[in-house]
Every structure is written in structure tokens, then in C-alpha cells.
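One structure is given below, encoded as C-alpha cells.
Note that this complex is displayed minus one protein chain, with the remaining chains in position.
For reference, chains read A, B and C in written order, and residue numbers begin at 1 within each chain.
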Amino acid sequence: MQSEIDHKSGWLSAEGILDARAQLPILYIEALPVRTDSHGRVLQIGLLLRAMPDGSISRSLVSGRVLHGELVRDALLRHLEKDLGAMALPVLPSSTVPIAVSEYFPDESISGLHDPRQHAVALSYLVSVKGDCAPSQASLDLAWLTPSEAISGQTASEMTGGQHKVLITLLAHVGAI
Amino acid sequence: MQSEIDHKSGWLSAEGILDARAQLPILYIEALPVRTDSHGRVLQIGLLLRAMPDGSISRSLVSGRVLHGELVRDALLRHLEKDLGAMALPVLPSSTVPIAVSEYFPDESISGLHDPRQHAVALSYLVSVKGDCAPSQASLDLAWLTPSEAISGQTASEMTGGQHKVLITLLAHVGAI
Amino acid sequence: MQSEIDHKSGWLSAEGILDARAQLPILYIEALPVRTDSHGRVLQIGLLLRAMPDGSISRSLVSGRVLHGELVRDALLRHLEKDLGAMALPVLPSSTVPIAVSEYFPDESISGLHDPRQHAVALSYLVSVKGDCAPSQASLDLAWLTPSEAISGQTASEMTGGQHKVLITLLAHVGAI
Partner (left out) sequence: MQSEIDHKSGWLSAEGILDARAQLPILYIEALPVRTDSHGRVLQIGLLLRAMPDGSISRSLVSGRVLHGELVRDALLRHLEKDLGAMALPVLPSSTVPIAVSEYFPDESISGLHDPRQHAVALSYLVSVKGDCAPSQASLDLAWLTPSEAISGQTASEMTGGQHKVLITLLAHVGAI
């Protein structure tokens, strides 16, 4: 019989994930990669283009689960490197206090944020990257936009699950709206 | 066969909880109830006295799990009412951005915060209460301390799992250390 | 010779204010009054209608200077009571860490926030009010809007000095956009 989890790594089997998703909110991290000038001002933001859980092709933030036994800051670094490549050189925030707590539900009327697979609670950050970013094989593209392009209706129409609201919240926090 | 979960309520059976705890970080909320003056200054903080997972009798924050399908702010209100009674009249913060993200591990060397049962990630808040608080049956007592009593070594020695560090962080955020 | 300042009260004479405004950034507090439900969710926001420094009639936040010798939280309460009346019963935040630092310049190209009189740096808060609000004589009206009305283009067109951006930032922080 197949074990549901490799307890060392904290990875769940596909079956174990399905089970947990029906029982508990799943903890995620979410990050908006940004390029900043020497004064900390956001010049550009990076959005992945990827196949989403709802079947659409959408612009999205870097995101992923926090594993059992894993620190939030380690999960943040792991997902940034997974989605942006090993040369992205993200400068992680010293504090793990997020800019937003983003609550995704299968029923989109609850919070306005929607994930058809699960109830996920994401800690949402903005992370400056200093190196070269390359979208991973899981992503189709990585686009760099100015803040004003990012808050436009055009970008809103290319994001699903309510994630454009998270984007606005992150940009508002850094004075970039 | 007994179902592990009542999907409507989001409650897990005892067995289901054990299973999930070995697989995923469990999302908690934690709250420090405080009494404030009309200027928002913290005058007193409330600590529960309760039997802890490690078997000790300790002073502790209000805390508890976020259920499947439950909003963080609903979990916060539910646990405040459960631990402080229906007449506590907590004034919930408008934002769910926590003051701290507190990561508890079975191995206390990882973060300095320790929970022998599980990897729990708590969103930590400070909540003003305006009414009459009565400790629930799950608690032995509710004590009101001044901020300077709360940060003392005496109080530190009465708290376990590293939770006194969370207390200091919450009080520092409101300028009460 | 008339003294420029009553040192006891921290009030400047009109001439003293003019002088200081040419020399130093002036510290302000700004507050968005809100009505919340028992879970802390923002249901309505209050906007004053007043004559602005640029001569327009505009919707605006509660705002005002921090006086010499005055604590930020005391200035916050003073201006809320001045602009909303003595029965507004504001619930001040326990922390004085603002949601935004809003920098207004005579030259609007610097930050997008504009004050023709001075360089003002405002600590911007959102404050729940529990009582009855009445606009002071300095205001023409106090309007209560839903968050979606508040973020609309209509409201944006009724605010000047870039203050609608501050409004969006405050609402985004509480998940109300």
C-alpha cells in the first residue's frame, strides 16, 4: 500500500493532498517579484503566465504550499527559486509579517478570492529580485510590467481567481498605485 | 465506516486531526486580549491559565485552529468568544494582517516556538475587549496584568512553548514595552 | 512684539505657520472613519466635504497637524473629535504604526500627492467609529459610502490632491477593494 506522505520531506501523495484539501485550510505563500531602484521604489513587477487550477491561462503571482516542517521564509525562497530560476537572487524580507492574508475558497462569494480546488490561506509578500529571472517549465512566460500597466484593466482581465485584488493591495502598500 | 470529517462543519474527528497533523502545517489564530483607554493605549493584557499540550499549567494567549471553509476573522471571533465568554465584546481589527506570524514546531530548535503535537502556523493579533470576560471551562483562570508585569521574568517563567516571545512582540508593536 | 507661538499649547500664530511651512516637512495625521460589523469588516466609510487648500470643494479624510508636545495618538483623537463631533466614539488603534505614510508636496510630480501650501507628511490610519458622527462647522457635509462606492471613479473625481490613492491604500489594507 502506498504511503500518503513521505514524512521526511513533508510531501503528500496526490491522494493525500485531495484528502487534506477537503479537511483543512491549506497554508500558502504568495509573492509578487519586483525590480526596484536604489531607493526601494518599485520600477517593474513580474507576473507569470500559467495554466491555472480553473483551466484558464492566466497571469499570476509566484505561489505554493508551505510544507510540513518548513519555515515560511524557507517556503518563500523555495517557491521563488522554483518559479523564477536559481539566478533570480530574491532579497527576502526580514520579517515574515505579510502585506496581506489572502483567503481563497472554492465558493468565490465568501471572500472574492477563488480557488476551485481548495480553501487556501496565502501569506502575500512583495519580493525584490536582483538577478536574472527565467520562468520555470511550469510557467509559459514571465512578463515585466510597470506598476501602471499592472493596475490597468487589461492586466485585471488577464488574472483569475480575484488575484488582481491581491496585486493592487501589494502595490498600494508600496505606494505604487 | 466512520467519516473523518463532517464536511459541513469543517470539524475533524480525533483520528482525522492526528493524520492531518503529520502531513501539513495547521493554521491557527492567536490573540492577546487587551483593555485600552480612549486613546488606544494598552492598560492591561489578559492571559489564560490552562493545561498545555506539553502537560504543564501555563499562562497563554487565546488560540485555536482555523476551520475548513472559515474566514480568519470568523475564527478569531469564535475563539475569543469561546475562551473569554459571550460578553467579552471584542473589537476585531479591520485588517487581518497579523502583528506576527508565529511558527510552532515539535522540534523547538527550529524557531524557538514549540508545540509537541504539531507544526502550527499562527496569525497573531492583539484584540481590544470592551465587555466582561469570563474564562471558559477549558481554562482555569483569566488574569489581567499591566504591560510591565506581562514583560517581566515572572510572567515569562509561567508561559511555555516560547509564547512569551510572541507576547513581547505584540506588546512592542503597540509601544507597550 | 507678538510671540509666534504659545509655547504651552503648541499652537503657532498664522505667521509662524507660514514660516515653518517653508522650512520643514509638517507632520500630519490622516484618518478614514469607518463603520464595521462585529467581525471587523468595513461596511461603510465616511468622507468629509470641505473647502480644500487648493480652493476646490472636495471629499476628504479627517486630517490635521500634530502639535509640538503632542502624542500622535492624542492628535488622532483630537482631529477625529474636531471633525466628527464629540459623540463619534472612535475606537483608536492600539498601535500608532500607520497603514500608509502619505507625503504631500507643493509640486505634485514628486509623489502624486499634492498640497499647495506645504510639504506635509501624514501618518494615515483607518479608525472605526461606534457613535453618532456630525460634521463640524469646518465641513459642509459627511457622507457614508460603501467600499465599492468609495473606490469608484465617481468618488475619485470628487477628491483632490491625490487623496483618492490614500483611500484605496487604506481600503486595500483591510481587504475592502
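Everything that follows uses one rule, which is that a contact is a pair of C-beta atoms (placed from the backbone, for glycine too) under 8 Å apart; a residue touches a chain by one contact, two chains touch by 3 or more.
Worth saying up front: this structure is predicted, and the values here are computed from it rather than measured.
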Given A:L126, A:L142 or A:M159, the one touching the chain that is not displayed: A:L126
Residue touching the undisplayed chain, where the options are B:L89, B:L145 or B:I177: B:I177
Absent chain, residues of chain A that touch it: 34, 36, 38-42, 71, 73-74, 77, 91-97, 99, 126, 128, 173-175
For chain C, the residues touching the chain missing from this view: 4-5, 7, 10, 12, 16, 20, 22-27, 66-72, 96-101, 103, 105, 110-111, 119, 121, 123
Hidden partner chain, residues of chain B it touches: 100, 111, 165, 168-169, 172-173, 175, 177
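Criterion: only the chains that are shown with their structure count from here on.
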Classification of the chain A:chain B interface as same or different, half of numbers criterion: same
Centre distance in Å when chain B and chain C are each reduced to the mean of their C-alpha atoms: 34
Approximate Å spacing (C-alpha centroids) for the pair chain A, chain B: 27
Set of chain A residues in contact with two or more other chains: 100, 111
